[in-house]
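With one protein chain held back, the other chains of the complex are shown just where they sit.
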Amino acid sequence: MALLSAAAHADLYRTVRLIRRFEERAVELVRAGDIVGGIHPCTGQEAVAAGVCAALRADDMITSTHRGHGHVLAKGADPKRVLAELAGRTTGLNRGRGGSMHAADFRLGILGANAIVGANAPITAGAAWAAKRAGDGRVAVSFFGDGAVNQGVLLESLNLAALWRLPVLFVCENNGYATTLTVADAVAGTITGRGEAFGIPSTTVDGMDPVAVLDAARTAVDRARAGGGPSLIECVTYRFDVHHTWEHRARVRYRPDDEIVKGRSRDPLEIQGSRLSDVDRERVDAEVESLVDDAVAFALSSPHPDPEDALDHLYATGLRGRPGDGR
Amino acid sequence: MALLSAAAHADLYRTVRLIRRFEERAVELVRAGDIVGGIHPCTGQEAVAAGVCAALRADDMITSTHRGHGHVLAKGADPKRVLAELAGRTTGLNRGRGGSMHAADFRLGILGANAIVGANAPITAGAAWAAKRAGDGRVAVSFFGDGAVNQGVLLESLNLAALWRLPVLFVCENNGYATTLTVADAVAGTITGRGEAFGIPSTTVDGMDPVAVLDAARTAVDRARAGGGPSLIECVTYRFDVHHTWEHRARVRYRPDDEIVKGRSRDPLEIQGSRLSDVDRERVDAEVESLVDDAVAFALSSPHPDPEDALDHLYATGLRGRPGDGR
Amino acid sequence: MPWLSYRKALNRALGDELARDPAVFVLGEDVRVAVSNVTAGLLGRFGPERVLDTPLSEQAFTGFATGAALAGMRPVIEFQIPALLFLAFEQIVNQAHKFSLMTGGQTAVPVTYLVPGSGSRAGWAGQHSDHPYALFAHAGVKTVVPATPEDAYGLVVSAIRDDDPVVVFAPAGALDVRVDVDFATLAPVPLGVGRVHREGSDVTVVAIGHLVHDALAVADELAGEASVEVFDPRTVYPFDWDGLAGSVRRTGRLVVVDDANRTCGIAAEVLATAAERFDLSAPPARVTRPDGAVVPFAPALDRAVQPDRDQLATAIRKVLKD
Partner (left out) sequence: MPWLSYRKALNRALGDELARDPAVFVLGEDVRVAVSNVTAGLLGRFGPERVLDTPLSEQAFTGFATGAALAGMRPVIEFQIPALLFLAFEQIVNQAHKFSLMTGGQTAVPVTYLVPGSGSRAGWAGQHSDHPYALFAHAGVKTVVPATPEDAYGLVVSAIRDDDPVVVFAPAGALDVRVDVDFATLAPVPLGVGRVHREGSDVTVVAIGHLVHDALAVADELAGEASVEVFDPRTVYPFDWDGLAGSVRRTGRLVVVDDANRTCGIAAEVLATAAERFDLSAPPARVTRPDGAVVPFAPALDRAVQPDRDQLATAIRKVLKD
């Protein structure tokens, strides 16, 4: 494992902590009715976002999933604007048009979370190809879950990326479940085996440890920037909370209790927190707390969009179709 | 290689010869305008259909591709009715509704050729699952080309078949090209590697030798019948003629001349023919010739369907939608 | 009498058909745990061979259902999101739909595609809120959008028994509707037959899916001004043209309310057919989503692209004035 400076360790911890607290507060806002439609919290899985994004340049690109807040925050999005987006406000990253599953910030290379499992993979490949042609050394990361490795479009994308040696990182967050379906019941063979079948260097890492993830990501990013093509990293992790917040109301049981206890026993927050001095850790915690407080205050005080503007941005060219009521 | 009886060798040769002569005559009928829309001739690739189908029971099932005449004939379809189908006659397998790319004979377990590359793979898996549930020991074969291994739906189907241990044979006819695109330019990794990634036993065989194909198919069929799940067989072969008969008019060049010469130098007809005595071979040739003559005569003398019946069978329930002219 | 919710009606239809016909089976994502509730209890009653959890492979499991159907089964697929039909679009409209004709009638593909929670589910944003039934109607796949629990029951039963592929959209806006009903009266509802929910003499409102309830509410509201007939086609393809013709003969006026994009939607088809065949005493109107709508996330914007009661009332008044 790479030797990191204290500052680097603190940065990783800060990211993990930020995501954790952001998600916890977001869940509260869901319960309070301030976030409509619910969210897919990523608590427990923060190390993946933190570790991968720590290996990236500011101009590198990512795409993400329904469980995407962590990725977006780790890539540098302003927590205020992410939370405002979740609350459907005009100050949100997407002006309230995208919500939890579509957070994007193109100035930061965040090309969008995606609500269709696997659909972001080819989009990432295309962006990476454009970067390769431009010769600007940028890489693109596709985050996805274990459920996505059964999607044809993702497998097709592995082939394209390998064939054309695209600077892509395929980062699989294997949290053991696609909603209620276990990996064992869904994935014949292994996840890394799928990457390898296309000739893509593929490794499995401890997805609870941001440093382990960072290490693997760095190797992959270096290879991609050097023209060595794509890599796949399987990060073994565990989702601490529900698949989606509707489960908070309608408890469905599919994870054994002892598995949950075991899964939660390795906490990225603790793993990375233990690498900081107590003072440093408390300092970061306090910083994060105020960031998140600010985000909540900002989100809840921001204006709601005007229904008259519902179809703004429907077409990039400004085309306006006919309204639904025939006016 | 298995030791086959003289009769078995003759059977394999008969199938190869039948397909060869059928295709050659079909190409003539295309040129003559009796077959509209053209065909994808499978000359050169006959050993795959012959070898695989020789390993099957009459009640086993197959699905096929745009280049499917060989599979359908090898599975026992009446050459008369196949050719009548190509000529769009009511006596055709599909009553002239399907044509070259959709030949089906459900009484023989021929669930249909398919005009969309890869689309037959999940259909085969579903039929195999039904057979497995019925416990009748039937297996299902999905024929496809090298181009299909880049289709998401096929890769998804490999996963389903492996996961559920379905009695399926995935038979890839690797003729080196998907239309004009070489395997090297299209397939990252290897074809068998894709099967293996899903835990599917996968082998490469000489697709010009019906006996080699039969051997591999038997192993796979035995495994499937015994509940051992799917197998993948890559048959390395070469297409002797064009991708599609439009190339006969509009010559596009994408295969080097020396490659064509080399590819045609190993001819399944000769390879299998050499295993028969001259008398036997001549006898089979004569039999086939009269079969094919009869088929041509039958097809060309069969009635054309009545335009009034254009939408017969559109719905299995007999539903009739509204006509296009508003009558 | 006991209460039957729409969701429970779907569940009951599946249970009854699984019990009746061993060829029926259910597959989809999280159907064993029954995340959508629609498959609740089925695993326990019928076992894992008849209630299959699938990997996230929509194209393959849709084609798989076709193959199983070709081999004699009657699969019912649950899709968690309407947009997942887009992933399987080729397998539905280009394979399942075409098998019968292309094979010259050798086979049938009796698959039911069930989408519980179609349309907007408040807060699920652009990719989860479509109501794309017109796409299937255009392709010619039988397409059903039940409005009430008893129709949900009866239409799903008929869909499963039908020898052709049938897509069933169960609108999110109807899932919580409940009726007080004698379960013994639940029965198959034939595909292609509409239902007059309320008789009226001034104007026929054709309402699709959950909007039937809105149309009834608006009819109540307008009771002082106008006598509104509410016609629910129940099946959007094949459409009950004769039923609608009968209604329009009585009223002479027509409004359609349809929670789907305007251009080339079901509402367009109803107006087009009316223009060709019916005698209207005033121009018809439709209330729909806007052209090419993408549902924005923020709740007020989400609602703004869906047809509402005010729009419907305005359209009715306008048609009556003309």
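Here the chain labels run A, B and C in written order, and each chain numbers its own residues starting at 1.
Assume a residue touches a chain if its C-beta (ideal position, glycine included) is under 8 Å from a C-beta of that chain, and two chains touch if they have at least 3 such contacts.
Since we're looking at a predicted model, the values are computed, not measured.
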Partner chains on view for the chain not depicted: A, B, C
Residue among A:10, A:52, A:125 or A:299 touching the omitted chain: A:125
Selected from C:87, C:109, C:145 or C:160 as touching the chain missing from the view: C:87
Contact residue for the chain not shown (choose from A:40, A:71 or A:102): A:102
On subunit A, residues whose C-beta touches the chain left out of the figure: 61, 63, 92-98, 102, 104-106, 111-112, 114, 116, 119, 121-131, 133, 140, 152-153, 156-157, 159-160, 163, 311-317, 319, 321-322, 326
Missing-chain contacts mapped onto subunit B: 35-38, 85, 88-89, 94, 96-102, 114-118, 147-148, 150-153, 178-181, 185-187, 250, 252-254, 304-311, 314-315, 321-326
Missing-partner contacts on subunit C, residue numbers: 83, 86-87, 89-90, 93-95, 97-98, 101-102, 125-127, 130, 132, 134-135, 137-141, 237-239, 260-261, 263-277, 280, 283-286, 291-294, 296-297
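Just so it is clear, only the chains that are shown with their structure count from here on.
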Per Cα centroids, the chain farthest from subunit B: A
Subunit A and subunit C, separation of their C-alpha mean positions in angstrom: 35
Rounded Å distance, subunit A centre to subunit B centre (Cα mean): 45
Sites on subunit B at which at least two other chains make contact: 152-153, 156, 159, 163
Sites on subunit C at which at least two other chains make contact: 55, 57, 59-60
